[in-house]
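Have a look at the structure below before the remarks.
One chain of protein is taken out of this complex; the other chains stay put.
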Amino acid sequence: MLHEATMRLGQIPLPAFFSSILLALTVILILKSGVSEDQVTHVLERVEALGFQAHLSRGTYRTIVGIIGDESQLTPESLSAIPGVSKVIPVLPPYKLASLEAHPEPSVIDVSGVKVGGGHLAMIAGPCSVEDPERMDRIAGLVRAAGANLFRGGAFKPRTSPYAFQGLGEEGLRILRDVGRKHQMPTVTEVTDPRNVELVAEYCDMLQVGARNMQNFVLLTEVGRTQRPVLLKRGMSATITDLLMSAEYVLSQGNPNVVLCERGVKGFDSATRNLFDVAAVPAVKTLSHLPIIVDPSHATGRPDLIPACAMAGLAAGADGVHIEVHDCPEEAKSDGPQALLPGQYAELMHQLRDLAHLLGKSISPLPGVAA
Amino acid sequence: MLHEATMRLGQIPLPAFFSSILLALTVILILKSGVSEDQVTHVLERVEALGFQAHLSRGTYRTIVGIIGDESQLTPESLSAIPGVSKVIPVLPPYKLASLEAHPEPSVIDVSGVKVGGGHLAMIAGPCSVEDPERMDRIAGLVRAAGANLFRGGAFKPRTSPYAFQGLGEEGLRILRDVGRKHQMPTVTEVTDPRNVELVAEYCDMLQVGARNMQNFVLLTEVGRTQRPVLLKRGMSATITDLLMSAEYVLSQGNPNVVLCERGVKGFDSATRNLFDVAAVPAVKTLSHLPIIVDPSHATGRPDLIPACAMAGLAAGADGVHIEVHDCPEEAKSDGPQALLPGQYAELMHQLRDLAHLLGKSISPLPGVAA
Amino acid sequence: MLHEATMRLGQIPLPAFFSSILLALTVILILKSGVSEDQVTHVLERVEALGFQAHLSRGTYRTIVGIIGDESQLTPESLSAIPGVSKVIPVLPPYKLASLEAHPEPSVIDVSGVKVGGGHLAMIAGPCSVEDPERMDRIAGLVRAAGANLFRGGAFKPRTSPYAFQGLGEEGLRILRDVGRKHQMPTVTEVTDPRNVELVAEYCDMLQVGARNMQNFVLLTEVGRTQRPVLLKRGMSATITDLLMSAEYVLSQGNPNVVLCERGVKGFDSATRNLFDVAAVPAVKTLSHLPIIVDPSHATGRPDLIPACAMAGLAAGADGVHIEVHDCPEEAKSDGPQALLPGQYAELMHQLRDLAHLLGKSISPLPGVAA
Partner (left out) sequence: MLHEATMRLGQIPLPAFFSSILLALTVILILKSGVSEDQVTHVLERVEALGFQAHLSRGTYRTIVGIIGDESQLTPESLSAIPGVSKVIPVLPPYKLASLEAHPEPSVIDVSGVKVGGGHLAMIAGPCSVEDPERMDRIAGLVRAAGANLFRGGAFKPRTSPYAFQGLGEEGLRILRDVGRKHQMPTVTEVTDPRNVELVAEYCDMLQVGARNMQNFVLLTEVGRTQRPVLLKRGMSATITDLLMSAEYVLSQGNPNVVLCERGVKGFDSATRNLFDVAAVPAVKTLSHLPIIVDPSHATGRPDLIPACAMAGLAAGADGVHIEVHDCPEEAKSDGPQALLPGQYAELMHQLRDLAHLLGKSISPLPGVAA
């Protein structure tokens, strides 16, 4: 024999877009054992004062309160400060625009003609830092020949040491743009300063937000105000929810073009530079429509492990692979040790192409080039 | 206006001891959005087939099921395999005998006359391994003079390398016992093999289960069958719940004499050997009646940080401090680098005694010695 | 202009087997800045007293000491206890028999006719726990038809709760053996108690040492005394070096048949049960000749992520995949939620077989069955 209680929902006015997701139970409060009647009353008053409906279920020893309303107006953890509340359990995810509920089909992001997502693979390659034009031209030619469809290089480098090479700045942007144009490859570069977002967006096709800036909300807001595709790298201690919340920052500013990137999280084993969380790829796909690629260069920090991890990422369902390539790693201005040589990259691309074929996916052709 | 549903509880027969804790809501199931009527019915049937009562709350978009009954008969995670279940939320902790609900006052454990817990501090000191009798005698004399009340030394050593010194075995137990007797100090030693538990229990006053064996359930069961106090060290990747579940193994066998030990968990920064989780001390005290001590020697692996971390542990509410002391660390058979010299230990004990006084606690006197 | 110093090696007698690896610089000591002459002399005396040769390099501000000799006789960390030593840097890995230096070709382990390693893939499948004979027979038939070549099931279960199902014991071993024989599949089961190793080895073809027992050195020693192949799972906070050291325990007892298993390490994101460290697969292959398989069931704890992670593991170079399969996960005695249904397993095996083919590997045929 079952005991039933049907929740009756109030007439809360909601933005049309969210109404189908949000008109629902959003949070469950478990009250402390031994909570007093006055405390229960206070909890219910408090929830209603915040503009939500409360639904009380009273057991012999434990009482729970269901909260109904627009969660985007609610910070669940704040509820745990109400006296008598033992545990706060959010039922809905805190991100909306990034969720599968908001957009059940995989998004396909267009990076100046190169499609990413929905079976289209991004193959991003290039040196860590933008270097001199000749070297950039040479590397671009080699990675393009190997099958890369997006060319990368950093002009503004976030370096842990103030004494390390900080990038060529606007001069680097210019070199990157010119080399990209020559080889018909759209370009990707990192932006680190909210004051530079517009400048970088003029020169480059895709704006990278690096792992250390994943929760730099000021920067996220600025890149969200452009329409440039954003490559958002996962922070080293960011959960998948954190990553999607940072994507939500960009999306909520009106820029829907976000590509996520798993690049390793902090681990305890110094055998690799970071811990490559390959399961994040399929896990994101159960929650979000946004494409997600992998970066085995930063994830491992070891060229000898990059090919295996690139294959693993693709096999796990990634929408692309980001790899640093340099023709003379020992001369690289930064992060040389984690770069592949152009020949190694070409060999890996051969394997990745075969694997993509097996998985029913394909590397997006360059704009203006027949597939 | 509030919606109420009172849970009516069935007449489930329960052991008298647990009845006040267990006759309660134990688990909440959140069903998937879009769950079918058939699936809901199946969930309810399944819960009742397991011998529990189900309580259904149906919202417009989400449905939840409260489960009532004796949680000790339930493995909450198994419920997540029922089709239509999205999330399983345990309400009650999975340990019973170790919980504050079962025993609201702090336990005081008696180690052959030395009290631990409830304001009585254990000061455990001695070398990592039992070494020759002369050295043991010398160190025991020094740590006793400094104020230690339990003497430690390992006869069976769990070493990561099969080529490293593995301990003196029974000969070591004999040395430890004889030296302890001479100095009137109860002894602590590690047990690693379920076949040796009885042997070790004959020689020593307190059985240590090391971090690497915290989830060696066979060993926990054996030490639970003795009445010897157990020093249970937290595993390097064990949550506080895991630690209390391991204590529950010992308690559920009939041995109520468990002292917990925080000794550092796995961290990402090689600056210290482990990450000393000092907040585990007060966190355990909100959940359990068992005493908990700290081990800054293993937590840091650095003698220069031991005094600060010992002070921190005591200030956080620990019921004692475990420190390795050796009179010539460079000659130690194992773990020399994390040992204090006897002089350093004496100086630290001076500070710890002052801090204990400030906190209204005291170092337990040796048996047969006036406080 | 370069400054050279050639090390002259002493005539240290070494076991023939190790001589080519060990007659080398094994450890570097960096002394503290401002170290006194007396301390330097003492360091050198101490190193020589331990039976090693010391090689001093003196800079203006820093002095370093190279140590030459048989590292298997040395616990490097103990050297850091010598006054004046600032840092100890091991040059050689602490494991020998498990290292590529000892055995440069990949090992191929024979599990009663099923080859593992060197291009031969182990596909281990079956329920978490051994259950009733009919169910075991049914599942074995299904996973065998799907292509599994080793059948698993736990008779002795290490459960975090003392109140949870602990396995059927010897009765379970008998069921597993009988079902395996009927289907011509060698069997894998976990051993948790050193007193049971012989018993388990009589019934089963491969002995699993679980993650929680990876540093249960007593158990490792016992399984090392059999000749049964051992499936050694990585502990949740074990580094790759720790894992190889545990393998070394088994190897050093005379049992060369060790298969490693990556099954996820402790992570900070509750999105998955553990953090699947896929990079451990290629990382192990740069260090050791032992095969390594992956277990996406325990690594993720989520059936919806298992296929992607199984593919990732194989793509990264794993020598096999361990997957829990149950025909009715909600009725499973343990860990139901992380099991695949037989149909899902068959579909995944189809993809894994294609991927294996692409990688030039193949699933080992069952003994007595043509490939």
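Letters A, B and C name the chains as they come in the text, with residue numbers starting at 1 for each one.
The rule is short, and it goes like this: a contact is a pair of C-beta atoms (placed from the backbone, for glycine too) under 8 Å apart; a residue touches a chain by one contact, two chains touch by 3 or more.
Keep in mind the model is a prediction, meaning the values are calculated, not measured.
Asks: Among B:51, B:254, B:282 or B:343, single out the residue that touches the unshown chain.
Replies: B:282
Asks: Sort through A:33, A:237 or A:362 and give me the one touching the missing partner chain.
Replies: Of the candidates A:33, A:237 or A:362, A:237 is in touch with the missing chain.
Asks: Would you indicate which residue among B:118, B:317 or B:365 is in contact with the undisplayed chain?
Replies: For the chain that is not drawn, the touching residue is B:317.
Asks: Going by the contact rule already stated, which one of B:26, B:237 or B:257 would touch the omitted chain in the full complex?
Replies: B:237
Asks: Just to verify: which one of B:155, B:247 or B:299 makes contact with the chain not shown?
Replies: Among B:155, B:247 or B:299, only B:299 touches the chain that is not shown.
Asks: In the complete complex, the non-displayed chain touches which residues of subunit A?
Replies: Touching the chain left out of view, subunit A contributes residues 46, 72-73, 75, 77-83, 94-95, 158-165, 192-195, 212-213, 215-218, 221, 235-237, 242, 245-246, 248-249, 252-253, 265-266, 329-330, 332, 334-337, 339.
Asks: Which positions on subunit B touch the chain that was left off?
Replies: These residues of subunit B touch the chain that is not shown: 237, 239-241, 265-272, 275-283, 286, 299-300, 302, 304-305, 308-309, 311-317, 354-355, 358.
Asks: Give me the subunit C residues in contact with the hidden chain, please.
Replies: These residues of subunit C touch the chain that is not shown: 2-9, 23-25, 28, 30, 33, 44, 54-62, 64, 66, 68, 87, 89, 91, 266-268, 270.
Quick note on the criterion: only the chains that are shown with their structure count from here on.
Asks: Farthest from subunit B in C-alpha centre terms, which chain would that be?
Replies: Farthest by centroid: A.
Asks: Please compute the C-alpha centroid of subunit A, do the same for subunit C, then give the distance between them in whole Å.
Replies: Roughly 33 Å separates the two chain centres.
Asks: Hey, how far is the Cα centre of subunit B from the one of subunit C, in Å?
Replies: Inter-chain centre distance comes to 28 Å.
Asks: At least two partner chains per residue is the criterion; list those residues in subunit A.
Replies: Each of 266-268, 270 in subunit A touches at least two other chains.
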